[in-house]
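Only one protein chain is missing from this complex, and each of the others stays in its spot.
In order of appearance the chains are A and B, and numbering begins at 1 in each one.
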Amino acid sequence: MKKHLALAMATLTAVSALTGCVGASAGKSAVAPETKQEVAKSSAENGGSESAEASDGSVSGEITVMVNSTFTGMDDPAIMRAAKAFEEQNPGTKVTIEGLAGQELISKFTTTAMAGSGPDVVALDNSGWPIDLAAMGLIMPLDDKIEASDNKYLQGPLESGLYEGNYYSVPWYYNNTGLYYNKRILTEIGKDSAPTTWDELEEDIKLATEKGYSGISTRLDGYALFNIFFENGNDVIDTTGEKPVVTVNNESGKEAFSFWTGLHTKYHAFPEGMKDATDWATAYTTFVSDDCLFFVCGDWAYVNIQKGNPDMEFGLAPMPKGSVQAVCLGGYNMAINANTANPDLAWAFVDYLTSKECDYVMTEQGRIPGRSDVDYTPILEMNPEYQVFIDESAYTVPRPRVKNAASVDQKVVDAFKKVFFDQKTSEEALNELEAELNDFVNENY
Amino acid sequence: MKRTKGEWTFLYVMASLIALCSVLPFIWVLMTSVKSPEQIYDMNQIIPKYVTFDNFKRVLFQSNFVRYFLNSAYISVVVTVISMILAVMAAYGFCRYNIVGAEKMKLSILFTKMFPGVLLSIPYYVIMKNMGLVDTHTGLIIINCSFVLPFAVWNMCTFFLQIPWEIEESALIDGCSRFQSFIKVIFPMAKPGISATTLYCFLMSWDEFMYANTFINSTLKKTVQVGIRDYIGEYSTDWGPLMASVILSLIPVIVFFVFVQDNLVGGLSAGAVKG
């Protein structure tokens, strides 16, 4: 069985390397497996050994793996099964999985790693945590290992762990946002399909607010708000050069910000409840109350909206297009603690957990693995509408790759709030944001 | 003290109002704990139309809750006992002996409570690591004691100051040893203060989250406060089991309350009645 699997994987790798045919082919997200051919060959030769991931010799010892509690909070968590399977394939190893909710996870990892200890492997939100920890020297670069690996990681999520030319993390799963819409309200305003462009979006919102509904809601954080800049081809902060350059206040940025804030100043499109939607649970209530036309959120909202209001009919569409099609990247990467006593075992497990063999850990929960050779069937069986998110992967863009990116998130959200709370005009808020971001870059670089 | 009927009515109304305000948010917790997932988001069922105990069953039988609960109970009881013994000893020492620089010493132990805790967690972790106490309950007990003790000592000192110590002196004259006289004479009078401080110690360590989260790694060594946060996910909150575990975790605290508030009646008033 395992032989076949290894062989199959090697073949797959070779084929995709030759054709360059990967799930996400466009621009930034495309995989560039130049060196993969040789790897594939060697892997095919090694196919005779016990398992694909242990090709470079056997590993032993104990490691601790800290992941977000989304994967440990249920009965019989798939990740525990994966850890057990890994232990069986690699006798003499022990893998302990520890689950913690996001914010607690990162502060615990930072604290323990700074004290020279901590779990060997850690799952990190790709919104900037890998880069922060890389800059702090708390996780190790993985370039050689990634190169030697058979896993065909998606370039977009992979780049979210790129710091000073080295990759410090590998994609585990990724997500992006879609446009949820209330079918009843959409029909009521005389539309039969969701908007695909900003103009259509604005028109729908105009019609809905005229009827007394709220237009659009989301959680107020960078994940949702970066979309508007990305959709207009603006990076917020350009990180391609030596030093990051703030681009938020150029033409495309101005246009994006005034479009989005204009939805408030012109139509009062955002519901009152969005003001305190600092977590997703609060954000859902603004949509499930059945009086808001659109809701911007990732895949996880689907189940929660159903749970929140089983009678409400809603649909899911790709994010509407501004000047370009783009959507902000979310999800988690895997990284290895710089303090680990057993980097080989740590990597062997990371390599295994992010391999095709372990896709079930994510797909069982409707999460999309961060590789190009994923079999999406289980996800689509669970919910065919998730095709939207899979299709969007072609143009899913990571946030600006700067240190302390959470701070950038906060500043962008605050700029929006200044207009939302009627304190500043769109122009003033954006000017202030630009100044703050410039200060931020000067302080950090 | 005689009170008129009107005064009594007023007092009962006020007491009921206090109880109501205290309990109101708690009722929401209670109601959520007996709802099924569909009911929790249903705006027409803020008061549930039917109740289910599935959440409690899940928490009790399909999770590590009982284990977390026992861990917390063990840690909190040990912390409370150690802290109270040390605090009563220290407070007695401060009150009954002439210690050079007593006030300064008391202030200096309070200083340790003034520095924001988040930043201390890194050096604390280093200490625990060097002592080999990471991921042990002993380590957590030591840390908890170190932040519960300053307040406990201060509280006991003030309550001891209220006591008319002449009574102890007369007991000493009657031939009691210092320890005997403390147990027989002083302890009953200091009971309200000791009860309140005991409650404080217990709750502080029962409610502690940050250090428990940082220092404990093994699932089976987690405390209740860390354990219940498993139900608060990034993308959604598992309201039913979360609230059910809150209700269950409140049981020992309420038992403790009943015990403490029984002992709040005491002190001089009780002494006076006993004559």
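Methods note: contacts are C-beta pairs under 8 Å (C-beta built on N, C-alpha and C of every residue); 3 or more make two chains touch, one makes a residue touch a chain.
By definition in this document, contacts and distances are computed from a predicted model.
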Review point. What does the UniProt entry say the missing chain is called, choosing from "Sugar ABC transporter permease", "Integral membrane protein", "Rod shape-determining protein MreC" or "Class E sortase"?
Key: "Sugar ABC transporter permease"
Point to revise | Displayed partners of the chain not shown (whole complex) | key: A, B
**Study point:** Per the touch definition above, residue among B:Ile46, B:Leu70 or B:Ile183 touching the missing chain
**Key:** B:Ile46
Review point. Residues on chain A that touch the omitted chain in the whole complex?
Key: 106-107, 110, 114, 132, 135-137, 271-278, 282, 285-286, 289, 403-404, 406-407, 410, 414, 417-418, 421, 423, 444
Point to revise | Interface with the unshown chain - residue positions in chain B | key: 1, 3, 11-12, 14-16, 18-19, 21-23, 25-26, 28-29, 41, 43, 46, 86-87, 89-90, 92-94, 96-100, 103, 105, 107-120, 122-124, 127, 142-143, 145-146, 149-151, 153-155, 157-159, 161-163, 178, 192-193, 195-196, 199-200, 203, 206-207, 209, 225, 228-229, 232, 237, 242-243, 246, 249-250, 253-254, 257-258, 260-262, 264-273
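Everything that follows uses one rule, which is that only the chains that are shown with their structure count from here on.
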Review point. Which residues, counting only chain B, touch chain A once they are in their complex?
Key: 37-38, 40-43, 62, 121-123, 125-126, 129, 134, 213-214, 217-219, 229-238
**Study point:** chain B partner contacts - residues on chain A that touch it in the complex
**Key:** 64, 68-70, 72-73, 75, 96, 98-102, 104, 108, 111-112, 114-117, 119, 280-281, 284-285, 288-289, 298, 300-301, 303-304, 307-310
